[in-house]
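In this view, the complex is presented without one of its protein chains, the others remaining in place.
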Amino acid sequence: MKRPIPSDVVEKAARDKLTERGVTVEDIAKIVYDLQKPYNPSITMEACMKSTDAVLSKREIQHAVLVGVELDMLAEQKKLSEPLQSLVSSDEGLFGVDETIALGSVFGYGSIAVTTFGYLDKQKVGIINELDKRKPKVDTFLDDLVASIAANAAARLAHRGRDIEENLNRDEIKKREDEELIG
Amino acid sequence: MKRPIPSDVVEKAARDKLTERGVTVEDIAKIVYDLQKPYNPSITMEACMKSTDAVLSKREIQHAVLVGVELDMLAEQKKLSEPLQSLVSSDEGLFGVDETIALGSVFGYGSIAVTTFGYLDKQKVGIINELDKRKPKVDTFLDDLVASIAANAAARLAHRGRDIEENLNRDEIKKREDEELIG
Amino acid sequence: MKRPIPSDVVEKAARDKLTERGVTVEDIAKIVYDLQKPYNPSITMEACMKSTDAVLSKREIQHAVLVGVELDMLAEQKKLSEPLQSLVSSDEGLFGVDETIALGSVFGYGSIAVTTFGYLDKQKVGIINELDKRKPKVDTFLDDLVASIAANAAARLAHRGRDIEENLNRDEIKKREDEELIG
Partner (left out) sequence: MKRPIPSDVVEKAARDKLTERGVTVEDIAKIVYDLQKPYNPSITMEACMKSTDAVLSKREIQHAVLVGVELDMLAEQKKLSEPLQSLVSSDEGLFGVDETIALGSVFGYGSIAVTTFGYLDKQKVGIINELDKRKPKVDTFLDDLVASIAANAAARLAHRGRDIEENLNRDEIKKREDEELIG
């Protein structure tokens, strides 16, 4: 059997592809920040950067990025066969494989991630909006991938936030219980 | 083997449940109209009503409605066991089974339906917003079901719209071709 | 705005791609037949061919076929960039974008289609098994697409079967009711 491609090679390639296409972790973290701010006013950009980074370390996301960006770049170079070339390069309205690939990697953080992805896909905020406008680049898959990564990072923070909150509460409770035992 | 429950009985029950919970086909069609108007300025409420109606004739949707509304009503009557009772009656943020059930019936009309559902779930327009506010009713599942039906009906119109457009074009082309042949 | 690619062009291209890659409607229909036979002993190959054909007329399926076969062929010609080239050409175990794309088009016929797809993906019957073996062809995406089309066609028959059965029953009932009214 062939030796599998090492995970770190795949991860580096996926991260490089994003950078190469003009998308930084910070760009995505900004979307995450805006998504989470209303629910968690004390959220920091640093936490959003960390969460985005954690999402990017998942295999399913990396694979989705590799496939999506490859198709965008091939379309840009007019190397896809017709009619796929036209479907991708025109980001035609009823073509949904871009959303499908992005959705596949969005289920990992639960239904909140899925609905947030849907919202971002319609609202096109921040870097997603910029990608949508730049010409003559083809970003049919990339904008959905970015929406997916941001949705995952936001959902991850929502879940983590609850855990932290509860642990604090439990520590709080324990401290009080310990206090009552004193003396 | 037991005789299956006739489809028309299931369909009537699902439609009745929606009415009973204060949601009409027209309420849903209004959301569909607002969703489609920007893409198709000549859209009519009648077309949106018909599309909503068509979606409601699908088994997966009917089953989702029956389960979701049942859980809402049981929670309202405090008949669920704890902690499910509290999770459902408080529509707790990280509880996602309501979105999951609604999502299950939203895949039927493609990825456009999925992203539209995500958008509606966040934006809570029209009747979805009203359901979200009314107290002391429990509508944890119902608002997602309505978002799902509206998303499906809108996606259905987007697909149908293309078909109609293309047929018109083809008829148009044929008419012109026929015209050229005259004389 | 650019004129959308006509639906019949997309449909023809998707059907041609399947043929070109050695997969006929009959190959897929055979899988459908084997899937449905235990539940419906009177099923015919003709019905399975028709159902497969109906599934192939759906846009989501056609788009999935166009993308998947394109990636297989590019991998075959070693035209993908690394490490995607190796991931696709070795059909590496943890690479799941092929299943994701196929899954995206399998939700359309409900959860029965999804579970049937999962089953076929593991069991690899009929043409799926043959595709899996032929070398040096790359069929990483194609075998999942075939499983998806077969699962959809089988689920479609299961739903249609119920409808037909119920209509027969209703006609039967009506005939008896009419009979009772006579005289």
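Should a chain be cited, it is by its letter among A, B and C, assigned in written order, with residues numbered from 1 in that chain.
Definition applied: contacts are C-beta pairs under 8 Å (C-beta built on N, C-alpha and C of every residue); 3 or more make two chains touch, one makes a residue touch a chain.
Only a predicted model underlies this, so the values are computations on that prediction, with no experimental measurement involved.
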Q.
Which candidate, B:Leu18, B:Leu35 or B:Leu71, sits in contact with the chain we can't see?
A. B:Leu71
Q.
Contact with the hidden chain only, please: which chain A residues?
A. 4, 6-7, 59-60, 104, 107-111, 159, 162-163, 166, 169
Q: Quickly run down the residues of chain B that touch the omitted chain.
A: 2, 4-5, 9-10, 13, 59-60, 63-64, 66-67, 70-71, 74, 79-84, 86-87, 90, 92-97, 100-101, 103-105
Q | Residues from chain C at the interface with the omitted partner, ascending | A | 39, 93-94, 96, 99-100, 103, 110-112, 114-119, 121-123, 158-159, 162
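The criterion applied here is as follows: only the chains that are shown with their structure count from here on.
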Q: Using mean C-alpha positions as chain centres, tell me how far chain A is from chain C in Å, no decimals.
A: 30
Q) Residue numbers in chain C touching 2 or more other chains? A) 4, 59-60, 104
